[in-house]
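Only one protein chain is missing; all other protein chains are in place.
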Amino acid sequence: MFFLRNAWIIPAIPVASFWVILLFGKRLPKKGSEVGVAALAIAFALSCLTFGAWIARDAKPAAEVVAATAPATAAGPGHVEGGEGAGGAHELPSETHHAEELRPAVDRNLFTWFEMGGTKVEFGTHIDGLAVTLLFVVTLISLLVHIFSTAYMKGDRRYTHFFASLSLFTSGMLILVTARTTLQMILGWEIMGLCSFMLIGHWWEEKPNSDAALKAFFTTRTGDVGLLVGVSILFFGAGRTFDAATINAAALSGRMPHWVLLMGATALFVAVIGKSAQFPLHTWLPDAMAGPTPVSALIHAATMVVAGVYLVARMYGVFWKAFSITAPGHAGFNPVAIVGGLTILIAAALAFVQNDIKKVLAYSTVSQLGYMVMGLGVGAWMGAVFHIFTHAFFKASLFLGAGSVSHGGSHHSFDMKKDMGGLKKHMPITFWTFAVSSVALAGIPILAGFWSKDEILLGAGKNGYTVFLVVGLMGAMMTAAYMTRCVYLTFFGEARGNAAHHHPHESPPAITGPLVVLAFLSVVAGLLNAPGITLFGKWNLNEVLVTAGVPEHTFNYGYAAVSTLIAATGIVIGGLWYFRNLGPHGITQRVKPLHAGYVFLDNKYYLDVLYTDGVVGSIKGPIARGAYWVNQNVLDGVVNGVGIAARRVAQFVYDVIDQQVVDGAVNGAGFTAESGGSLLRVFQTGRVQNYAAIMFGVAALSALGLAVLVTK
Amino acid sequence: MHLNAFLLLAAFLFCTGVYGALARKNAVLVLMSIELILNAVNVNLVAFGAFQRSIVGHIFALFVVAIAAAEVGVGLAIVLLIYRNRHSIDLTEVDLMKG
Partner (left out) sequence: MLTAAASTDLNTVEYVVFGVIAASMAIAAIRVVTAKNIVHAALYLVVVLAGVAALYVMLAAEFIAVVQVLVYIGAIVVLLLFGTMLTRAPIGTTSDLDNEQRGVSLVVSLFLLGVLGWTLTKAFGWSHMPETPVQRTADVGNSIFQSFVIPFEVVSILLLAALVGAVVIARRD
């Protein structure tokens, strides 16, 4: 209980480490890296203890826990009716059998952050299964990344600052994870945004790197507007409260109008699209590869992009109600699932045409994040959270593996086609860990990725989202195939470029150690929720899921067989294509439509062009051109038309009326205009103070007139 | 205390400011005169707020202070730009917009 109540210490440690490294790092014998590693080691140990305390926590019957928290959550101002009645009206699909037991969340207020307009905003922690899981994952991955970085970043000119930023980055995610209020979430969210900017642009002397940092910052910032708007809407909608649990309860109780929830959830989802790199704002994530490789691993596996998914999982009551996820008559489509599904396919297709190993992995992350978002969208909450958990291990392993390859094998190049190949015999540890993680990612049974992906697909299938089941299966096949391509190009075949000329060698233990740990976890982590064990599901069950009635499905051998078969097919196709050189190679060069498709993919669907030229350009160019066109065609036409008409009338008048009279009048008019103009010209001096004098004089006169009129 | 004591004083300040804004040549002096005008308005707002026993006048005055700060910032930036281009901030010389 001590650890659960004092979980705030875990985010506090990296914050302290950030300051220590920043202030004293350069004077320390190892330039501050030892502080970072030690801090994260302590944080990881505390996370493990917290995890243990959570598991040891007494589970109570679910109904009892929900009933016990209902009055507490109903204490918000202006709320009288209980939270249960309307929630129960939600019709549950078949097969809802939650574990009968639930560990109640541990809430604690640390201090009053500030008071604003009579609303007290507390700073506190909310520890439940989700928070504990994420604490474990984040501190573990961050610790390994710190260790990896001590070797990988050796000799870097901003070594100390790099470690300071890493610590702060980690603390941002930990603050988000332990947050009790939505405002704390914003705090953590923004810390991560700042740190991702600093870390992606770590080597900012080169223009592409600083461009990539700016792009990441601005793209996620576009989404962050949604976060602010969504938090504000939910603050007022739920009765002036930032407390996440209260907001969820209010949403599920049915006392918030549906349109308020819909607006709030949509705004939050915009933030998720930005942060978790969902289509169409995914373009920043592959560019973020400009940062050092450990940063990529941290961003992709444990922090930053996971934050968006975490936000949906944390505020699931809101999303559940707003998008009517499994309500009868609504199931089948909703924005969350659609965005997730689109992202899976779009990113997986892009992964095929990348030559940079890190970009393959980046698109793979985008695609896997699509799985998580889709899982949340189709009502497979547990599957999505489980996928966060397992994905963290194998994706961190893959990224660190790529870093190891560039460190020892390809002489700092990431180009698979130019500088890699045949590295298997030189870097056995890297190869085996990379291969194991790839298979885990592809979703082959026993390994981690299989279990979590299968849960998401099962949820999609059973909750009536058949289309998304198909999308998920297609994505699984593509994943398996592009990972096969990636492994082949990196480790098999002829050694090319740097791999051939620079004596590839295995990386030092500080690099291979984390790889082995992560690869081991990629193998076993999935077993936590295997049939017959399902510990993960029991640990992570929370009040929101029970109140909402989120369905849970037991492991289904049919689904598992199909998804395994499909993943295996993907591997076989990739294997035949690359290892056996079968299939129509070079077809994209020969067949025109396919070549067009390749170019289309190679240019990433022209989304970047759309954003820079389309969005930004449309504000500059076309409006100016449009104005010019209106000027040339419309205005000139009108002027010409008026002129022609005037000439005809004049001809008519000339013929009919006596010229002498007209002449006299015309001359008189001309004289009047000229003298009037020269008179007015006196006032138009171009001096602003003359104009001001006239303005004040006339204003005073008008005021006088008005006052006289009113007093009459 | 009479309400008009404050209002008339404010009116006097306002008119002094108007005179300064119209008759001064140096751009910085014009900015100072504009500050006089803004302060006169603020005195009015607070006086009316007290007269009506309402806090809204105070709030408005605070907003005016904030906007005055922004105005001086941008105004001085423009003055600096004019100085850099023309080596003078004599407003009588800035008369390109004439017919």
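The first chain written gets the first letter, and so on, giving A and B; residue counts start at 1 in each chain.
Criterion: a contact is a pair of C-beta atoms (placed from the backbone, for glycine too) under 8 Å apart; a residue touches a chain by one contact, two chains touch by 3 or more.
Only a predicted model underlies this, so the values are computations on that prediction, with no experimental measurement involved.
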Where the missing chain makes contact, among the chains that are shown: A, B
Chain B, residues in touch with the chain not shown (by the definition above): 1-9, 11-20, 22-29, 31-33, 35-36, 39, 42-43, 46-47, 49-51, 53, 55-56, 58-59, 61-63, 65-74, 76-81, 83-84, 89, 91-92
Residues of chain A in contact with the chain not shown: 116-118, 689-690, 693, 696-697, 699-700, 703-704, 707, 711
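Here is the rule we use: only the chains that are shown with their structure count from here on.
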Whole-Å gap between the CA centroids of chain A and chain B: 47
List of chain A residues in touch with chain B within their complex: 681, 684-689, 692-693, 696
Chain A contact footprint on chain B (complex, rising order): 18, 21-23, 30, 91-92, 94-99
